[in-house]
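So, chain A:
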Amino acid sequence: MSDQAYNFAYLDEQTKRMIRRAILKGIAIPGYQVPFASREMPMPYGWGTGGVQVSAACLVPEDTMKVIDQGADDTTNAVSIRKFFENTAGVATTEKTREATVIQTRHRIPEEALTEDQILVYQVPIPEPLRFLEPRETETRKMHALEEYGLMHVKLYEDIAQHGNIATAYAYPVRVEGRYVMDPSPIPKFDNPKLEMAAIQLFGAGREQRIYAIPPYSKVVSLDFEDYPFEASKANHPCDLCGAEHTYLDEVIIDDEGGRMFVCSDTDYCGERQANGHRGRLSPEMEAAQ
Partner candidate 1 sequence: MTPLLSVQNVAKYYGSRVGCEEVSFDLYPGEVMGIVGESGSGKSTLLNCLAGHLAPDAGKVLFDTRANGMQDTVTMSEPERRMLGRTDWAFVHQNARDGLRMSVSAGGNVGERLMAVGARHYGDIREQAVDWLGRVEIAADRIDDRPRQFSGGMQQRLQIARNLVTGPRLVFMDEPTGGLDVSVQARLLDLLRGLVREMGLSAIIVTHDLAVVRLLADRLMVMKSGQVVETGLTDQVLDDPQHAYTQLLVSSVLQV
Partner candidate 2 sequence: MICVENLSKTFTLHNQGSAVIRVMESASFTVAAGECVALTGNSGAGKSTLMRMIYGNYLAASGRIMVGDVDVASAEPREILDLRRNTLGYVSQFLRVVPRVPTLDVVAEPLRAVGVDQEAAYARARDLLSRLNIPETLWGLSPTTFSGGEQQRVNIARGFAHSYPALLLDEPTASLDATNRETVLSLIEEAKAGGAAIIGIFHDAPARSRVADLEIDVSAFTPKQAA
């Protein structure tokens, strides 16, 4: 691959300008889904084409990029997207949340609080939160325009009626700045409170051709009922590697006899805690000590 083969960060400048305009509009109208002319990317839809285009439009050569998939830096999706930008933009990459200036993520928000110098880019499969109950796009757009959001609560009502509580565990709908109801992408609802943060949050849906945004320090409220308030739930367990009680955990089956372990889904965060001496139930040193 020669240097001349690609423009910086793969997309041509005109396309990046078009995407930046959509991003700026999205930031100006928090939570509003801005249509954009999504491009074909050298990866399949569902692999983060929306997020990649938004990241490409944001990157400058001085940036340091981090890519996470389900909290991990070392999964296929994360590795391939990180490689993609190493090759096409030549930017530095990192696994350290703190060192990154642009973080592209699928399904998680890093445990460590982000700062005003950072941009968090989400990959979004289905941007329209109302679609499950109202399939007509013309109608859902009108509902957004007129703030007719009763239907979103019908979905939560159905949850409680069927499961006894709000069973929606990810992609939990939020209302941004008291105006637009938004799908925060399939992050666990544990992460919803973190949506109020110092960093810029950008959401890209490639197949659906939509971009939306949450500006820094925006008010983001998870929808709920007075008698069934929103709860940022997680597995009731400490991390088996670093002992953290306050992080989102993945459950890992470790043998065929029902053995399992719970570990932080944010691998960078967990690794740093272990490096600082924190230990969990199944840490190698602990096992060795037993």
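FYI, a residue touches a chain if its C-beta (ideal position, glycine included) is under 8 Å from a C-beta of that chain, and two chains touch if they have at least 3 such contacts; residues count from 1.
Regarding selection, all candidates are chains of the complex that A comes from, given by their letters.
From a predicted model like this one, the values you see are computed outputs, not experimental measurements.
Every option in 1 or 2 belongs to this complex, yet chain A touches just one of them, candidate 1. Interface residues of chain A facing candidate 1 in the complex, by the touch rule stated above, are 133, 146, 148, 150-151, 153-154, 157-158, 160-162, 224-228.
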